[in-house]
Structure formats: C-alpha cells, structure tokens
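Everything below concerns the one structure shown next.
Removed: one protein chain of the complex. Kept in place: all other protein chains.
Letters are used for the chains, namely A and B, taken in the order the chains are written, and counting of residues starts over at 1 for each.
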Amino acid sequence: MNKFYELILGGARSGKSRLAEQRAEETGMELLYLATATAGDAEMSERIRHHQERRQASENSRKWNLLEEPIRLAEILSENAQADRCILVDCLTLWISNCLHQDCWEQQKEALLTALEKLPGHIIFVSNETGMGVVPMGELTRQFVDESGFFHQQLAAVCDQVTLTVAGLPLTLKEP
Amino acid sequence: MNKFYELILGGARSGKSRLAEQRAEETGMELLYLATATAGDAEMSERIRHHQERRQASENSRKWNLLEEPIRLAEILSENAQADRCILVDCLTLWISNCLHQDCWEQQKEALLTALEKLPGHIIFVSNETGMGVVPMGELTRQFVDESGFFHQQLAAVCDQVTLTVAGLPLTLKEP
Partner (left out) sequence: MNKFYELILGGARSGKSRLAEQRAEETGMELLYLATATAGDAEMSERIRHHQERRQASENSRKWNLLEEPIRLAEILSENAQADRCILVDCLTLWISNCLHQDCWEQQKEALLTALEKLPGHIIFVSNETGMGVVPMGELTRQFVDESGFFHQQLAAVCDQVTLTVAGLPLTLKEP
C-alpha cells in the first residue's frame, strides 16, 4: 500500500501551516484540507480567515477541498483517505483540546492511531509544540500539555517524516 | 554591496546574546551594540548590567560602542549601518513589545523590513523564541506571540544566516 505520513511541529506562528501547504502542493496529488477549527468565536474566525487567504493565494496553481471536523478525525480520515490524495490536518492541537473538553480524548486518540495502521495516501499533520515553556499552573492546561507531548511522541513514531519549524525554517527531526 | 544579516533566536537565558557578541567580535569589524532596552526599572537595569559586564569582559580584544533605542530601529540602523561595521541589535523581542505598547508596530516593522533591502555591513539580530509554550491567556500577550512569530519568519527570510541557541549551543536553521 502506498502511504506516507508526516508530522510538522512548530511554535505559534512558526510557519508550520505554510510549510505543510507547500509540501502538500508539491505532492501533485488531489488536495484536501481537514480543519479542526470551526468558526466559533471572533478570534478563531479571524485565524481561520488568515489561513484561508494564504491557501487561496497559492490556489493559482492548485485546488484545495475543505472539510471541517473538530473531534472525529479518525472517522473523517478513514472516509476520505485514498492513494492519490494528500490530506492536510490542521491542527492537532485544537483537536486534542476539543477532545479533552468533550471527554473523549482516549477514544479519539486510539481511533486515530488505529486508523493510521492502514490509511492510504499522503497525510500531513500539523501541531503546535507547546511543551517548551514553563509548566503552566492549571491542572487542565497541564493535562493538555502532557497529552499533547505524549501524542506527538506516538504519532512521530508512526510518521515517515517529522519536521520542526522555527521562524519559518524547517528543522528535520526524522527523515524518510 | 557588501551586506550580511543574521538572526539569532533562543529561549530565555539560552546564550543567544553571548553567541551574537562572539560572532560580532569574530567579524573583525568596528562594533556597535544597539540596545532596545533602556534602564527603566530595577530588574531591567540588572539585566542590562549583566549584559554590559559580559561585553566588558570580552573587551580586552575589541571595543564596543553603545546606542540605546527602544522603538526607531530602522532609523537608527539606517543612520549607522556601514560596510565595515558590525551592528548587534539586542533584542528584537523588547522592541516588538515596545512598539506594540506604543501602537506603532506596523509602521516600525515595515520601516525595518524596507531598510533591510539596502543597509550595508554586517547586522546581527537577537530575539527570543517565545512561541513554544502554551498559548497564553491574555489577548495582548497572544498578539505579542503572534507578531513575534510572524516577524521572525519575515526576518529569517531576508537573513543570510539563522541560528537557534539551546543551552548555549548553536543549532543552524539557515546557512549562508
């Protein structure tokens, strides 16, 4: 089976989504953007709009389809992954946070890791590196940081390529 | 025109200023230290004193001139940049924060990026990587993290060399 998974990590505004979009476009495959953000509040809409504008700016060359799903990543990926398609999941951070808030993190995480044993095509995951600051005060935030960190480790282990972006520049952590 | 720009990023106390001073001294050029900190409060004075002591300790070999400017970086750089001079700007983080507080960030940022299209000599920018922790609560802090991240991307794109320091050790992100 032809499959290639990659994880692009980076701090806030480190250029990880831009790198992910670039790499997706370079695959020459059919492109699907799977957004975990939904246009809930004003600030989030603004962030989504910003991402959309950038994708549109690059749409001269290629066409993106868009799906929004805040929680059921494994399900949506299973329905949509195919050998000649590149799916960009942006971003896992929000998905982890959504799942923790909805109390379904363990199930959703296991479902995704299980799905990744057999999904075809190219899948690019974008996620925030959030563990390199001071350990935050609240127990919920600490749980979020812990779960993000653990999950990044698990996902990195099954990805073919892992990259950290800093100031828009890629730092290779794992090579195919 | 002979010009070389570099960006040295790093976390708090990661050795970025020390590396920048070392690299500046290795250029063999005339040296100008452009500080964005001004001796406002007690803690900041203490930090400035610490930096000054380290520079003086290394002054056996070379001589630093000092300028302080919290906001108008583009203007001061334009007045002082010359082909045989190395200017160390330490640090951008404080400058970004100063500009945001004075509501002149957009203008100052554009002025600096425009100036960098034509300034001669060697310029080393030092800045804090602040985006790899948990996304902070306050809207102003979030704006600061966002603007820092975006600006690091823009600056890194026009710099000839970009380095991340961790535990005093340099990690090359972009090579000349």
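Quick note on the criterion: a contact is a pair of C-beta atoms (placed from the backbone, for glycine too) under 8 Å apart; a residue touches a chain by one contact, two chains touch by 3 or more.
This one's a predicted model, so the numbers in the text were calculated from it and none came from an experiment.
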Specify the residue from the set B:77, B:116 or B:132 that touches the hidden chain.
-> B:132
Quick one: say which of A:54, A:118 or A:174 touches the chain that got left out.
-> A:174
The missing chain sits against chain A at residues 7, 9, 11, 129-135, 139, 145-150, 152-157, 162, 164, 171, 173-174
Footprint of the hidden chain on chain B, which residues?
-> 10-15, 43, 128-134, 136, 141, 144-145, 166-169, 171
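We adopt the following convention: only the chains that are shown with their structure count from here on.
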For chain A and chain B, what's the span in angstrom between their mean Cα positions?
-> 32
